[in-house]
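Note that one protein chain of the assembly has been removed; the remaining protein chains are unaltered in position.
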Amino acid sequence: MNGDEEKMTVIVQTIAALLFPITLIFSFYVIMHGHLTPGGGFQGGAIGASAIVLLIVAYGVRNIEKRMKEENLSIFESLGGLIFVVVSIFGIFLATAFLANFLVGKAIFGQIPAWGEAPLNSGGVLPILNIAVGMKVIGGLSAVVMLLALITKEGER
Amino acid sequence: MNPFMIALILVLISIAIAMLRVLLGPTVPDRVVGLDTINTLVIAGMVLFGAYKKETIYIDVAIVYALLSYVTTLFIAKYLQGGKL
Amino acid sequence: MSLFEIAIILLSIFMIASAIISIWFKDLLASVIALAVMSLLLSLYFYILHAPDVAIAEAGVGACLTTAILIITIKSTKRMEED
Partner (left out) sequence: MKKIAFIVFFAFLLFASIEMREFGKPPSSVKEVFPNANYDVTMDDRIIGKYNASAEKWEYGAVEETGANNVVTSVVFDYRGYDTLGEATVLFTAIAGVMLLFGRERK
């Protein structure tokens, strides 16, 4: 029960181990620059989930599931949703309404960019909401694929 | 008559030829090879359209496709190989 | 008729053809492959219509995750072969 028969060949394993960090870094880039370039929370989260799916197909789902439990992925996803709701509720107390953008115009995140220029610390609460949705999508979609792959029986071609 | 748009039309005609292989291929590996060819041609078309519009931001989409499009081929290959997933 | 419109018309024809052949195949795996081709062409269509946000979402979900879930489902059930 070491699970060696689930792995693919050495070539696929090496290339997957090389390309997994690159894909994950690109996913973080798409999430962090969601308010400057095309992309956002959902798009970057889908790319990050695809990176975990690449590990699942290269190493076998049971070897990945020992390292990365699906309870941890579920906790990660729920944390993203909690951040989203808490930041939205702060808008009631610090500004006018639910989901209000209370950080725009302030010192930390609220620089208003000129047309064409783009500093990273602009946008008010939009980067925080992007990160929350990204955490939610990464945890959720990879947990779905992992759970669906865990119940497959011995396939016969 | 931009040369990049003419190249994009030629790439689309090549996609038509690869789709014939997806339609006619007698076995599943032939169709997988056709799908992989269409992957590469779509990435080339995206880069050509970004060069036509002179927008460097549009290359991000081509990078996403180049990083993600081979996972489908890997899944079908693992299905054809047999055994557990 | 400009070259841009010719490209849009060609892409529409390809997308309709791949959608029709994906429901015309009896083999489930070939049908999934035709659906992946339609997803690829749909992403290129969104890209040409100046919507790179939707193109990135379609690339992540349509090219990787949908095909993965469908193939896992085919693997855990029984496939109807063509022969």
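Labels for the chains are A, B and C, by order of writing; each one numbers its residues from 1.
As a working rule, contacts are C-beta pairs under 8 Å (C-beta built on N, C-alpha and C of every residue); 3 or more make two chains touch, one makes a residue touch a chain.
Predicted, not measured: the structure shown is a model, and the values here were computed from it.
**Student:** Could I get the residues of chain A that touch the absent chain, sorted low to high?
**Tutor:** These residues of chain A touch the chain that is not shown: 34-38, 40, 42, 70, 74, 77-78, 81, 84-85, 88, 99, 101, 104-105, 109-113, 115, 118, 122-124, 126, 129-130, 133, 136-137, 140, 143-144, 147-148, 150-151.
Just so we're on the same page, only the chains that are shown with their structure count from here on.
**Student:** Based on the touch definition given at the start, go ahead and assign the chain network to line, ring, star, complete or other.
**Tutor:** Drawn as a graph, the chains make a fully connected set, so complete.
**Student:** By raw count of C-beta pairs in contact, what's the busiest chain pair here?
**Tutor:** That would be the chain pair B-C.
**Student:** Based on mean C-alpha positions, I'd like to know which chain lies farthest from chain C.
**Tutor:** For chain C, the chain whose C-alpha mean is farthest off is A.
**Student:** What whole-number Å value describes the gap between the mean CA coordinates of chain A and chain B?
**Tutor:** 25
**Student:** By the touch rule stated above, which residues of chain A touch at least two different other chains?
**Tutor:** Each of 30, 38-39, 47, 50, 53, 57, 149, 152, 155 in chain A touches at least two other chains.
**Student:** Residues of chain C that touch two or more other chains: which are they?
**Tutor:** Correct list: 52, 56, 60, 64, 68, 72, 75.
**Student:** Going by the contact rule set out above, which residues of chain A touch chain C in the complex?
**Tutor:** 30, 38-40, 42-43, 46-47, 49-50, 53, 57, 141, 144-145, 148-149, 151-153, 155
**Student:** Please name which positions on chain A make contact with chain B in the complex.
**Tutor:** Residue positions touching the partner: 5-6, 8, 12, 19, 22-23, 26, 30, 37-39, 47, 50, 53-54, 57-58, 60-62, 149, 152, 154-157.
**Student:** Help me check something: in the complex, which residues belonging to chain B touch chain C?
**Tutor:** So the residues of chain B touching chain C come out as 1-2, 5-6, 8-9, 12-13, 15-16, 19, 22-23, 28, 31-32, 34-35, 38-39, 42, 45-46, 49, 57-58, 60-61, 64-65, 68-69, 71-72, 75-76, 79, 85.
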